[in-house]
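Every protein chain of the complex appears in place save one, which is left out.
To keep things simple, chains are lettered A and B as they appear, and every chain counts its residues starting from 1.
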Amino acid sequence: MSSGSMVIKRKPGVAPQALYFLVPAIILVGFVLIFPIIFAFFLSTFKWPLVETENRQFIFVDNYINIFKDKEFWHALYLQIGFILIAIPIELVIGFSVALLFNRSFPFATLIRSLLLLPVFVLPVLSGLTWRLMLQPEYGPLNYLISKLGFKQLTWLADPKLAYTAIIIQDIWRMWPFMFMIIYAGLTTIPKDLIEAAKLDGARFRDRVFKIIIPLLKPTIATALLLRIIDALRIFSEVFIMTEGGPGNATTLLSIYIYRQAFRYFNMGYSSAMAIVLMLISLIIALAIVSKNFEVE
Amino acid sequence: MKKITKYLIMFAAIAILLIELFPIIIIFLNGFKRDIDIWSGNPFQFKFTLKSYKKIFEKSDFLIGLKNSLIVGLANTVISILAGSMASYGISRYKFKSRKFLAYSFLISRMIPQISLAVPLYMLFRSMGLTDTVIALILAYTSFNIPYVVWLLLPFFNSIPIEFEEAALVDGCSRKQIFWKIFFPLAAPGIIVASIFVFITSWNEFIYALVLTGIRSKTAPIVISAFLGQFAPEWGQISAAGTFVLIPIFVFTLALQKYLIKGLMAGGIKG
Partner (left out) sequence: MRKFSVLITLLIATFLIATTINVLVWDDAHTEAVKSLIKVFEKETGIKVNFEMLPSRSVLEKTAIGVSSQKTDYDLVAIDEPFIPQFSDLLLPYDEWPEGSKYKKPSLKVVLPEAFRAAEWKGVIRGLPINGNVYVWMARKDLIEKYQDEFKKEYGYDLGFPDTFDQLIDMAKFFTKKGIYGFGPFTIKSEGATCEAIFMFESFGTSVLELKDGKYKVVLDKEKAVKAIEFYKELLKYSPPGATAYGHSERIAAFNQGKIFTMFQWPAIIPSHENPDESLVAGKILYGPPPAGPEKRVAIRGCWILAIPKASKNKKAAAEFAYWWASKEMGKKLVKAGMTPVREDLLLDPELRSEKPWFVAIFQSMKYAVARPRFEKYPEVSDVIQRYWISAVTGQITPEEAIDKMVEEIKNVLRKYGY
């Protein structure tokens, strides 16, 4: 009865049996992605307007230098990191709390759990569109409720700060059930008797949570955070349909800026370079999370 | 005493559910409203109509989109879960030099924005003559779903004690048998969660679908985005279509959740 990684073979090199398990994934992912990833790196060293072929030229690291000098890039990065630092911890806390609450059998539990996931299932575009509708003054259901409660109606999407808040709220609403689901699945792997024994020993609820459950769930939570952060760094449709990055640049997250450079200005080289930078940032965050909570070793 | 607690929890759960589902309820209701009512303030006062639902089915490629999404979603989920869980097992249980590197390289494929990979993917599949095919999409999706499965399952796999497999080895089972007959079922919670999210990701994916498909292999998100219109969305229709495509996902999830029974692990471990 132990947690943490259990390792069998200690021979260096890859045992032939390991290959049986690893090869299908390696082939599938590698085949599809090797060319595109290399091509993306390759593109990032070029000036590559998508439509005019004659203007393409190799410029080595110029794209990266320009990124460094680009105020809009830094602003977009700042917005994106802020988005992650605010939205994701809140999603985690809500998801964890609800998972604890649901961690027992009660009538209709399965149905309720499945329904709770609907926000995650909804088409991202439709989610953003609905929030845009709800936040409309005069007509939006949310503003309608707010006004019925006596508060003043706000034009959410016209104000830079409110618009940014709105996209964060949208993400929290949409993705906390995702955190909930993963943590809940993790909770089901904790042996019931462990908790029972702790209860008999007189451990209070708070201790049970912080001293037993959370440590046991650390890898699961870390994975949920990791996957959520990686996806949040690339969030696009929901935000785009709500604000198109506006008002001004108030909600132009890095992912939106990359899209704009790629498919509105058609600067494929510059856009690829930013994508590579985003990838490196993701990688650093991933390494940070994994090394503290996880032993892949 | 216990029963009351159960019902209390249920009511709390329903309360949370209702608050959380308010926007979904709006979408659901909008599918049955005329556009004039969607923009009229009180979301619960309206004249019921089935016009939007009728219109979405009249749209020429709606059913094709659904069909393709189902095929791609299911095929993709099966392949990704199989290949991904195997790879996750390999990484979890075998120590080899390039282990960390392999794990992270899987992850990288999910770190680059899809927009940036879309164009070279298109070039790749065009050179193979696979544009506008369901196969291209299935393959493209496994490229980011397999890493997801690998990493999602790692903590679940790592938490299964080694004693099971050692006992089975002693009993003369081969590694392959151990994986499929013992390990895979034990990791059910993780596998179920992974399946649900892989299916959703495939179902809702837009960019690769846009670039790699044409009239034959169009998927549901592409068809539904058409309701966004050139200027303003067709609110009734997009809500109806959006609601409708939630049904397969919901059914899929509900079916899998039945296996997410608490205590499955507890019993297994003690044994």
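The rule is short, and it goes like this: contacts are C-beta pairs under 8 Å (C-beta built on N, C-alpha and C of every residue); 3 or more make two chains touch, one makes a residue touch a chain.
Given the structure is predicted, the values throughout are model-derived calculations rather than measurements.
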Inset, instruction - Could you list, sorted by label, every displayed chain in contact with the chain left out? - result: A, B
Inset, instruction - Decide which residue listed in B:225, B:239 or B:257 touches the omitted chain of the complex. - result: B:225
Inset, instruction - Identify the residue among B:89, B:122, B:183 or B:197 that touches the chain left out of the display. - result: B:122
Legend entry - Sites on chain B contacted by the missing partner chain, in the whole complex: 34-36, 39-40, 49, 51, 59-61, 118-119, 122, 131, 210-211, 214-215, 222, 225-226, 228-233, 235
Inset, instruction - List the residues of chain A that touch the chain left out of this view. - result: 50-53, 132-133, 136-139, 153, 155-158, 243-249, 260, 263-266
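In this section, only the chains that are shown with their structure count from here on.
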Legend entry - chain A to chain B touching residues, read off their complex: 1-10, 12-15, 17-22, 24-26, 28-29, 31-33, 35-37, 39-40, 43, 50, 98, 101-127, 129-131, 133-134, 138-139, 141, 144, 173, 177-178, 181-182, 184-193, 216, 219-220, 222-223, 226-227, 230-231, 233-234, 236-237, 241, 255, 258-259, 262-263, 268, 271-272, 275-276, 278-279, 282-283, 286-287, 294-297
Inset, instruction - Give every residue of chain B touching chain A within the complex, in rising order. - result: 6-7, 9-10, 12-14, 16-17, 20-24, 26-27, 38-43, 79, 82-84, 86-87, 89-100, 102-104, 106-117, 119-121, 123-124, 139-140, 142-143, 146-148, 150-152, 154-156, 158-162, 165, 175-176, 179, 189-190, 192-193, 196-197, 200, 203-204, 206, 221, 224-225, 228, 233, 235, 238-239, 242, 245-246, 249-250, 253-254, 257-258, 260-266, 269-270
